[in-house]
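Note that this complex is displayed minus one protein chain, with the remaining chains in position.
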Amino acid sequence: MSLTTDDVKKVARLARLAMSEQEILSAQAQLNNIFDLIAEMQAVDTTGITPMSHAQDVVQRLRADVVTESDQRELFQSIAPQVEAGLYLVPQVIE
Amino acid sequence: MTWEIVIGLEVHTQLSTNTKIFSGASTAFGAEPNTQADAVSLALPGVLPVLNCGAVERAIKFGLATGAHIAPRSVFARKNYFYPDLPKGYQISQMDLPVVGQGALTIQVEPLSGNAKPYEKVVRITRAHLEEDAGKSVHGSSQGVTGIDLNRAGTPLLEIVSEPDMRSAAEAIAYAKALHTLVKWIGICDGNMQEGSFRCDVNVSVRKPGQPFGTRREIKNLNSFKFMQQAIDYEVQWQIDTIENGGKVQQATVLFNPDTGETRSMRSKEDAHDYRYFPDPDLLPLEISEAWKAEVRATMPELPQAKQHRYVNELGLSAYDASLLTSSREMADFFEAALSAVPSQAKICANWLIGEVSAQLNRDGLDMAQCPITAQQLGGMLLRIADGTISNSGAKEVFRTLWAEGGEADAIIEAKGLKQVSDSGAIEALVDEIIAANADKVAEYRSGKDKLFGFFVGLAMKASKGKANPAQLNEILKQKLAG
Partner (left out) sequence: MFESSLKQLGDALRAKKISSVELTQLYLDRIAKLNPALNAYVTVNPEMSLAQARAADARIAAGTAEALTGIPFGQKDIFCAQGWLTTCGSKMLHNFVSPYDAHIISQFNAAGAVNLGKTNMDEFAMGSSNETSHYGAVKNPWDVARVPGGSSGGTASAIAARLCAAATGTDTGGSIRQPAALCGISGLKPTYGVCSRYGMIAFASSLDQAGPMGRSAEDLALMMNVMAGYDERDSTSLQRGKEDYARNLDQPLTGLRIGLPKEFFAAGMGSDVAQAVEAAIAEYKKLGATVVDISLPNSRLSVPVYYVLAPAEASSNLSRFDGVRYGYRAPEYSDLADMYEKSRAQGFGSEVKRRIMIGTYVLSHGYYDAYYLQAQKIRRLIAQDFVEAFKQCDVIMGPTSPSTAFKLGEKGDDPVQMYLSDIYTIAVNLAGLPGMSIPCGFGDNAMPVGLQIIGNYFDEARMLNVAHQYQLATDWHSRAPQGI
């Protein structure tokens, strides 16, 4: 299989990465090389194999429903690109 | 041939935990912006989620309450999309293995129009899954800018998805209301719709009966039952008009505008349907043991439907009264507490609650939880009605006083002299006097003018200053007049 430039554009859009036409073309070539490498995997018969999501076969631990965090807005917002009246500012959201 | 309406609901209930689903930040409503946005809510680099036990426990309660399958093992997945109120760029949700599987909810439907009778219907619940809420976008001070408040980000949600089982707006609303009652009843959600604790997405389609489902449109984020009805009515008519005018309904997400009463399609996101779900590697499978379920089951209150059946079968109440008494947990609790004072008088107790108490609450704009009199106070009064100490009119006086000034029924009866005269000797003496003083009327009565009986009752009551026990008075009068 190989990715078309449209595929690459769609992926870049999904990933929110601005790319020039030139960048799309070089990404296309590199991604296709990488997918050639990955292709080896697809021939393997994995019928009946349970997918492995985690390295350890353990279950989720639960946290008691107790407040442990206090207000640190000032500290956290000291590193924010743009804030006003305690809010993070972004260009207008249109629905 | 008429159109058939097909409706399914997705309801987002905010779970009433103290803290967020994946961190120890408070979920209290109304705090200053971002003061409850901790490192996890902000998705700082390197932070990790740890699941809140309280959120899982509430999901189990919901599963038990709807007779649903509770998954012994469920999995959290990431739903990936970019939005400023979604700090991680993905929402942690559940996809393939939700915590609650198939269940059902029985609803009482009251048709909205015509003379159709109320009826019962079972709505199937497809699934309910745990996920995190997003933050909020608010208008910034200047043009072209939006402010982001992440206090709500990470608040636990249980998304409850129904089958497309509803066939009218009335059924959809009855289901939403029953669900709303239930989640409050079992204490998993405060049900505050203004604050967004209970938000409904309604999937609507129309078809000719017997045909496959039509294309649906989803009305997002309805936060009142009134809006829900208006939105469904508008949407149904729009879809029918569209089809009858030769058009086709396109699958879409729409918003309801309460000002115009119309629904409109949201600006479509070209990649809206590619959420790239995959199991969250930061969270392990959630296991719920039989022992845990049993533990939670032991803490569950009797559910509305079970109470209704008991009220009808054991207390002899009508189905209608039973459903009104179980419209909220507070109502049912009040009823049962008051009833404990007069265990054999369920009907009187029910009548007072559905009648005077509800009417007075309504007039004062209060809900059951804010009722100024306690069940014990009401029970004390009901006891005196039952044992004949006070008459109905006396009881109304007692009730007014309890409501306005508080106190205790017995003390009020005493202070206001509302006690009925039940001493037959005293009543007989009173009746004898009246008969003696009204010989002409007695003769008329005895010659067949039965209607005069009321006249004698009135005189006797007046003479007793309204305190004579009416039943006793009637009996004695009848006897003496008969001669």
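We call the chains A and B, going by the order they appear; numbering starts again at 1 in every chain.
Please note the rule applied: a contact is a pair of C-beta atoms (placed from the backbone, for glycine too) under 8 Å apart; a residue touches a chain by one contact, two chains touch by 3 or more.
Just so we're clear, the structure is a prediction, and the values are computed from it rather than from any experiment.
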Absent-chain contact - pick from B:67, B:281 or B:355: B:281
Given B:31, B:50, B:383 or B:421, the one touching the chain that is not displayed: B:50
Residue ranges of subunit B at the interface with the undisplayed chain: 39, 42-51, 78, 80, 82, 84, 87-90, 146, 148, 273-274, 276-278, 281-284
Contact set of subunit A toward the excluded chain (per top definition): 3, 7-8, 11-12, 14-19, 27, 30-31, 33-34, 36-42, 44, 46, 49-56, 58, 60-61, 63, 72, 75-76, 78-82, 88, 90-94
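As a working rule, only the chains that are shown with their structure count from here on.
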List of subunit A residues in touch with subunit B within their complex: 10, 13-14, 16, 53-54, 58-69, 71-73, 76-77, 84-95
Subunit A-touching residues of subunit B, taken from the complex the two chains share: 17-19, 23-26, 32-39, 42, 44, 50-56, 73, 82-84, 137-138, 140-141, 143-150, 255, 266-267, 270-271, 274, 276, 279, 281, 283-287
